[in-house]
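Just one protein chain is left out here, and the rest sit where they should.
Chain IDs A, B, C and D follow the sequence of writing; residue 1 opens each chain.
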Amino acid sequence: MSRRHPGEATAAWLLMTPALAGLLLFLLLPFGLAVVLSFSNLRMASPLPLEFVGFSNYALAFSETGLLRALLNNLLFALVVVPVQTALGLGLALLLNRPLAGRAVFRTLFFLPVVFPLSLVAVVWVLIFAPGPDGLLNAALGLLTLGAWEPRDFLNDPFWALPAVMLTSIWQGAGFQMVVLLAGLQAIPRQLYEAAAVDGASRWRQFLHVTLPGLRNPLVFVVIVTTILSFRVFDQVRIMTRGGPQEASNTVIHEMVRTAFDQGHVAMGAAMSVVFFLVILGIALIQRRLLRQRGEIA
Amino acid sequence: GGDVAQPNGPAGDQRSLEIWAHAGREEERRTLEAQIDRFRAERPEVRVDLTWIPEGSYNGQVQAAALAGRLPDLLEFDGPYLYSYAWQGHLKPLDERLPERLRKDLLPSIVAQGTYRDGLYGIGTFDSGLGLWGNRARLQAAGARIPDGPGDVWSGDEFDALLEHLAHDDPDGQVLDLKLNYTGEWFSYAFSPLLQSAGGDLVDRAPGGLASGTLDGPESVAAMAAVQSWIRRGRVDPNLDDAAFAQGRVALAWGGHWNFPGYHAALGDDLLLLPLPRLGETMVTGQGSWQWGITRRARDPELALAFIAFLLRPEEVLAMSEANGGVPATRSAVQKSQAYGPGGPLRLFARQLEEGYARPRPRTPAYPVISDAFARAFQDIRHGAEPVQALGWAARRIDREIRDNRHYPDVAEAAR
Amino acid sequence: MRRAGLRALLAYTLLLAFTLLFLAPVLFMLVGSLKPNERVLAEAGTLRAFFPDTVGLDNYRAVFERVPFELYLASSLIVNGLIVGLGLVVNAFAGYALARLRWWGRNAMLGLVLAVLVIPFEAVAIPLFYQLSWLGWRDDWLVQAIPFVANPLAIFLFYSFFLGLPRELEEAARVDGAGVLRTFFAIVLPNAKAAFASVAIVLFLFHWGMYLWPLLMTTSEAVRPLPLGIASFHTLPPLQWGDIMAFGVLMVLPVVIVFVVFQRWFVRGVASTGVKG
Amino acid sequence: MAEVEFSNVQKVFGDRTVIPGFDLQVRDGELLVLLGPSGCGKSTLLRLLAGLEPATGGAIRIGGRAVDALGPGARNVAMVFQNYALYPHKTVRGNLEFPLHMRALRRSERERRVLEAARVLGLEELLDKRPAELSGGQRQRVAMGRAIVREPDVFLMDEPLSNLDARLRVQIRAEIAALQRRLGVTTLYVTHDQVEAMTLGDRVAVLRDGVMQQLGTPADLYRNPENLFVAGFLGSPPMNLFEPGIEVRAGGRALRLGGRWNTPARGIPERARYAGLRPEDLDLDSGSSDRDVRLQGLVRAVEVLGHERIVYVDTGDRVVDALPGGIGPTEGAVAARLSGTATPEPGQTVTLATKSDSLYWFDEQGRAIRAGG
Partner (left out) sequence: MAEVEFSNVQKVFGDRTVIPGFDLQVRDGELLVLLGPSGCGKSTLLRLLAGLEPATGGAIRIGGRAVDALGPGARNVAMVFQNYALYPHKTVRGNLEFPLHMRALRRSERERRVLEAARVLGLEELLDKRPAELSGGQRQRVAMGRAIVREPDVFLMDEPLSNLDARLRVQIRAEIAALQRRLGVTTLYVTHDQVEAMTLGDRVAVLRDGVMQQLGTPADLYRNPENLFVAGFLGSPPMNLFEPGIEVRAGGRALRLGGRWNTPARGIPERARYAGLRPEDLDLDSGSSDRDVRLQGLVRAVEVLGHERIVYVDTGDRVVDALPGGIGPTEGAVAARLSGTATPEPGQTVTLATKSDSLYWFDEQGRAIRAGG
């Protein structure tokens, strides 16, 4: 068939080449390198010769570094942030999907945190989480609980550090979910609601039988994206807690950067990259399965 | 005819110097910039490119640049990294080139810190002083005994009791600032002297020495337990705003020479400089600060050395010392220093360095890992982890690092 | 009628409550940036955090005095300009070739793009850092931008957008005598504004806050982007919270402007690309 | 089953009055078609009846009960939407079952009704498919099914055929008619297609800009249109409408058509301003004397449709278009539906003839002048 379209094939390769080169050079090649390096003893600060060390980096990464704890933290992070953030995004989208004056303004306001770079968000929230009764959050909680709240040093409290990072992330990301879900809501034909109303469905039933099924694809989309982002958390941790205290807020990426960059243990960092990739791949595969199982709906 | 080179023209003799320095306090940065200007005033043919690098990622930057072959000619680095850089072969030894007169003038702590396996690789223009800042009024109100020199310090028990006394009159009971808001190197620098005073250390300093048995030995564990108890009892201010002492929220602050300008401005004559407490027989304190070294790839090592020599002139040493409060690195400058000279308010720091109370950090390329492991252990202990376990974990990590690097054979020497 | 009114009231109440939650940190930053440094933290727990009694632009002045903010901003703008500018072209090209043209290797390429879609950048950051360092390439604008130009997500977004574009438009152009490239530029491009706008915003948002990569790859202040700037500013003693907040405001301003200008396109673009999945 | 009554129903959107005041009584069991051009307010009326829009004024009764305060679910009406509005994620069974579910019927009763509806509509095989897997015609039937399982008082259908192709439209049109007659449920059917209206409706209400133009049986509307609008809206091709010259001549009042003066035997009413002629009332002039009105002109176009021919003849008369938007080659041409076998060629000159009592007359306001009126 392509024989009949020589011009098209040439043009296609012409168009494809820059992107292809970029993907190969900056994604595939380094990933291959990560795999190779993860079996070596490469250190950034070592003049010693390179050696093959087998799987010892993987073994050590799990036994001696904070990787395992970091993975668990990421998992916990995802388990909390994904549902909460999605529910919040959905709630906001539902609120904004009605003909209210000032919808666009509210939408912009809720989306505003999304445009905030995480490095900035982290710095601002460090202040919000300031310890002592004068800290913004402590003071607010004190006010809300009529003084019953014991002020704490959130970022340095092994119990609170991870929730603090979660809260920051939820605040920053809910607007994104909202926009995607709002677009999804607006794509649901109004007539479906009208049909349901004529059929005698209450608002709640309409939500269950029209809104939720209609939002299935956008919901899957935001859940997947948020899950993957949950495993990529780095900036907040680096700036707010540096993984502490006691690894309580450490994350995979943070551990990886700390190992490879701060301590120069590149090979072990590479091993962590590979582990991290496998985790993400697992999530992506589960996503594909879920999508395919009921993919015929559209 | 503009392209015909003039024999004595500036173009022919243009020499340039690329410098990386850490982005410290504002006065410090201004002073270094002024020093460069003065240097260039003397040597107009010299071009100087100065890059400020944030402290947080300094070592990473150096390593990355080394990897890419993009190190500058003249490099400032925090003392403890010297051994690692030297082992990796990034630095040129300075011994042969350094004028004997200048070398003699250096404080012994400077030489000790800059030496790795018989070579001098780095020279600081100032050293650091670590001590306790006290609020005279509050200490007196609590009836505290005021030590009067490095030989006469509070014992651990005395210090504990003092904290409780002070806490009695304090609204929130937090009376001590350990600068917990600091990150990175601070913890090893500020608290390893406590281990040493108690008889422990970060690592066994004998050749081939490891951390196990030392860092997690009973002495070290006891020292950390003491620190943990201060925190646990609520005596320590988290100091998030870096102003606990200056605002008078605490009576005592672990700190160093760099705190002086701010604290002096805030407390005036109420400001007291005190030695650290001792946990064993004698007090031990920290030393070491930023140093200058010439990289192996420097294009013009003579010029780089000339710049270091320029910075070591007494008036330049004093200028920097005045800017950042650091202890002048040369004896001549110490003598002239208002702060550190006899009768000066910071005399204690100079004495600690000159009289051997200060101990350099372990002079091994493993130091960054040691420091990081200890800092993590410290954080864990701060948050309630058992010192034995936290320190044990750190010791194992350090030992593995040392073994992985085969006790740091002298490969750079061979490769030279 | 009354029920509708009540419902609207409830909706507004909820919206306002959420607005407060979402806006509080932003306001806190904005107000903080206008207050004297030492009072930012001191008043954080009081209403003064949001209703200052004195305001001034001193902190903004201080930002420019203490660090070369304009250099950071320029770097960020240049790097993001490169990523977005080149990224739109390169990824749109690829997305179009995959969605519309018939060529040998198309399915393989599509598979490749979908496969690398799941490789997170963080997983390759360290080896890529090594790879480029061995080449001696670091510490400039290009090294911050070029690795991000080809973006599998952007390719995929363009791909699905182009798939959804009515094929007849291009076929009409082909019958009218336009070649592949001509068709792309004269017919497809002008009708893909929503896709371009939303991919541009996505790329911009993603990379404006980029922290890890420049942390690894840059040293000089001349090429240091804003996120590194604020991180180092945040650790630069003495800690002046007012200055930090002012830095933050300055940093986020360009993105807010970009977003407010393009948000209409963005919302539409989200609807037309990602969601259908 | 119930009759439906609109009394002075009004609807204003913002500051636009879409329905200025509408009265209509739909009889019990009747299929009443609302016919009118796009935007005239047909859907709005249905939606008012279903309770999907609140009325601005007036009252609506279903089966004698005022429903204005009831929500859509409480009115017991079923609606078939133009694009069917099937629940895309539910199977056909799920779609049919949904309204029963909402009424909390017992499971066995639900199943019985669903199977019954599926049988009536020939959907048995499709019960487990989803809407995306169905053809247009099948979807249409599911939408109908969802309406009939309810056993509602009233069916509302909003252009239920407009998404189907020509052939299917004809077929399902007949199905709907038969089904409605069988079930005997009062039905309001909205369309802008006059053929649909004519073939389906027991009665047809013609709307324009929210105002009822005429209400009657299809034959009535076709034969006795009350105004130019109705006359020009029904029929395909629609009635030819002229604004002829009218003069008193020898032999009585005469009108100028096709370039010549005709004196119709039946006379010309006093107030006559416009004249109308149905295409099927025109034929080629055979010289027969009972065809006393003749038009001559040039054949512009001929359409051959198997069983009939439509010839467009350019007679040079002032032709009136009661609807907006007419341009192009048939503009100004007179359409004649020829029944014989003779087919004129385009370009040929022909004479068309008709009986004078086939002429429709309208006054200045476009109102029909009834024979003898």
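Keep this in mind: contacts are C-beta pairs under 8 Å (C-beta built on N, C-alpha and C of every residue); 3 or more make two chains touch, one makes a residue touch a chain.
All figures in this text were calculated on a predicted structure; none of them were measured in a lab.
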Touch criterion as defined above, residue of D:K42, D:R75, D:R130 or D:R337 at the omitted chain: D:R337
Sole residue of D:M102, D:L234 or D:L295 that reaches the chain not shown, by the stated touch rule: D:L234
Interface with the unshown chain - residue positions in subunit C: 166, 168-169, 171-179, 182, 186-187, 190-191
Hidden partner interface residues of subunit D, rising order: 38, 121-122, 135, 137, 162, 165-168, 170-175, 177-179, 181, 192-195, 198-199, 218-219, 222-223, 234-237, 278-280, 300-301, 303-307, 310, 312, 323, 325-330, 337, 339, 346
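The rule is simple: only the chains that are shown with their structure count from here on.
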A-C or B-C - the one linked by more C-beta pairs in contact: A-C
Farthest chain relative to subunit A (centres taken as mean CA coordinates): D
Between subunit B and subunit D, centroid-to-centroid distance (C-alpha), Å: 94
Interchain centroid distance [CA atoms averaged], subunit A/subunit C, Å: 15
Intercentroid distance (Cα basis), subunit D paired with subunit C, Å: 55
Multi-chain contact sites of subunit B, meaning residues that touch two or more partners: 60, 64, 67, 183, 240-241
